[in-house]
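Missing here: one protein chain of the complex. Every other protein chain is in place.
We just call them A and B in the order they show up, numbering each chain from 1.
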Amino acid sequence: MFALAQLPTMLGTRATARAIIAITLAAVFWEIGSRFGDWTGARLPFIGVVPPPSRVLLVWYNLIGDYGYWQSWYLSFLRVLGGFGAAMVLGIPFGMALALNRTFYQTAFPTFEVLRPIPPLAWVPAAILFWPTQELSIAFITFLGAFYTIVINVVGGARSIDARYIQSANAMGASRWTVFRRVVLPSTLPSIIVGASVGMGVTWEVVVAAEMISGGGSSMGSGTGGGTGGGLGFFIWNSYTGGSYEQIIVGMISIGIAGYISSSAIRALGDRIAPWLKPR
Amino acid sequence: MQTTLDQTKARALRGTIRIESAVKVYGNPQNGVVAVDHCSLECPPGEISMVVGPSGCGKTTLLNAIAGFHSLTSGAIYLDDEMLCGPGKPKADPGSDRIVVFQNGALFPWKTNIENVIFGPVMQGKLAVKEAKDKARTMMAEAGLSGIENDYPGQISSGVRRRVEIVRALMNDPKVLLLDEPYRALDSLTKSVMHESLLETCYRNRITVFFITHDLEEAIFLGDQVVIMTSRPCRTKKLLKIDLPHPRDYSIVTSRRFRELMDETMDAVHEEAMKAFELGEREG
Partner (left out) sequence: MASDAEMGAMDRHRAQGPSAAPDASTSFGGYRMQIETALYHFKNWLRSPRPYLMVLGFILLIGFWWLSVEVWKLPRFAGMPGPTAVVREWLSREPMFGLSFYTPDYYVHILTSLQRVFIAFVLSTVIGIPLGLVIGWSRTAREYIFPVLEMLRPIPALAWVPLAILMFKSSEGPVIFLTFLPAFFATTLNSMLGVHSIDESYFRAADCLGASRWQVFRHIVVPGALPFVFTGLEISIGLAWFSLVAGEMIAGEYGLGYVIYTSYTMVSYPTIVIGMITLGVVGYVSSSIIRSVGVFLMGWRTRELGLGGQ
């Protein structure tokens, strides 16, 4: 009876236990894989060049007090927020206009769809040519990545509203603005939130790439290095060119954490502004 | 001709479901939610047992225990002399001797109707695809379902889908058919057609039916016995033998005996419905 009573709680933690086992095992294999060459002299392919997790942790520990490391976090976050914010501010009204005005939709949406398959990073050279500073071109590309995702989700959400909601609002004498404010906007919120969280992921991808390209190709822009460079993507690239392989991994993990924090924030925000969607 | 009659008789003797003080507690046995509380019930072979109770009262839990989808906390369930689940074996093994027809239907949408119907025997290796298809065509024709063999379930109406699903079950020659409010989503006109078609099927196959519903009229029209359940926790409140003559058709609904039976059960059911309503049970 005692064992039976414990069972539900054990079930609850079994998944956690397995997750810990799996992640520990992965770390152990990684450690063995990367140290195998030191021990036997026969370096393993792929994993052999990757520094072991113990050394990565050590390097990371030493970086905790480093100003430049945290400066990279700050700069990347700033760029992500800028590009993402701009994409939200422009993307939501644009998507709404597309969804609500048929003529505008039929004029602008095909053009939008024609531009969309061009990957955001393909815009890098054009952006550098057009924008006066490197910071602005990074911002533009970042913006572009999130913009497509957000617009598509807003359009999809606003066009799939159950017509009965709008009809019943009209029947109760709501004005056009009230219908928009009280029916269309809340009904589209779920898709906006989905679009925002996907867009956030894309933003991090693009920011990292843009920072890396600006660091990697020395020809990019005039402001390389100095005050306008930096960021976690640059941190990784710099560690690579500087030959500090542990720092590459530290940078990768940092970006992973930063991306995870950002999407958790979006999710938390979503639960706040659309509480009726929260799973029970 | 004689042999088939004997077979029918022999079949009628099998398929007794006996539930003995079944208990199901969700969560911790000490302070979890009691869904079924010492429920005992016997479904005679070859008869239709209608289980009536308010939504979310735990009827489906009982059905899941018979089918082998869920375990019982204590108690036992027997099919004829075989213990499906009981002491030392909390969960029954699902098997083709007891087939469930689900509330929302579970025809595989990615298989054509005939592929659905032959699924059981082919998966079990009892019949080759070709033999199974021949048998399926015959059975579908008997049920008036010819011409839709190669359609997908998405292309036929939901009433026809239920009938195909019952044929899919009967292909396995099961002892028991477990129906979980199969006609809940149908409109009342379709429903009456479905009822008559189900009765016809049962007359033809003499099969034990365990049928969950919250529709009293449906229960009395179809049932050989009606079991009224209490609201959560689920227990048998009242067992009523329905003595309406077979074969039945829909004109019986207006008969005096039918109304009497309705009156006899109405109070018990209404009382439980009110209790459930006050408890604020969600539609389950």
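The rule is simple: a residue touches a chain if its C-beta (ideal position, glycine included) is under 8 Å from a C-beta of that chain, and two chains touch if they have at least 3 such contacts.
It should be emphasised that the depicted structure is a prediction, and the values quoted were computed from it without experimental measurement.
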* To do: Specify the residue from the set A:S72, A:T188 or A:S239 that touches the hidden chain.
  => A:S239
* Have a look at A:G41, A:P132 or A:P275 and name the one touching the chain we're not showing. => A:P132
* Structure fact -> Contacting the left-out chain: of A:V28, A:V49, A:V89 or A:I273, that is A:V49
* Asked: Pick from A:L57, A:A86, A:A108 or A:A274: which residue touches the chain that isn't shown?
  -> A:A108
* Structure fact -> Touching the unshown chain, subunit B contributes residues 67-69, 94-96, 98-100, 102-106, 108-112, 119-120, 123-124, 137-138, 141, 144, 146-158, 160-161, 168-169, 172
* Which positions on subunit A touch the chain that was left off? -> 14-15, 18-19, 21-23, 26, 46-47, 49-50, 103, 106-111, 114-126, 128-132, 201, 204-205, 208-209, 212-213, 216-217, 219, 232-233, 236-237, 239-240, 245, 248-249, 251-253, 255-257, 259-260, 263
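Going forward, only the chains that are shown with their structure count from here on.
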* subunit A to subunit B: how many Å between their CA centres? -> 50
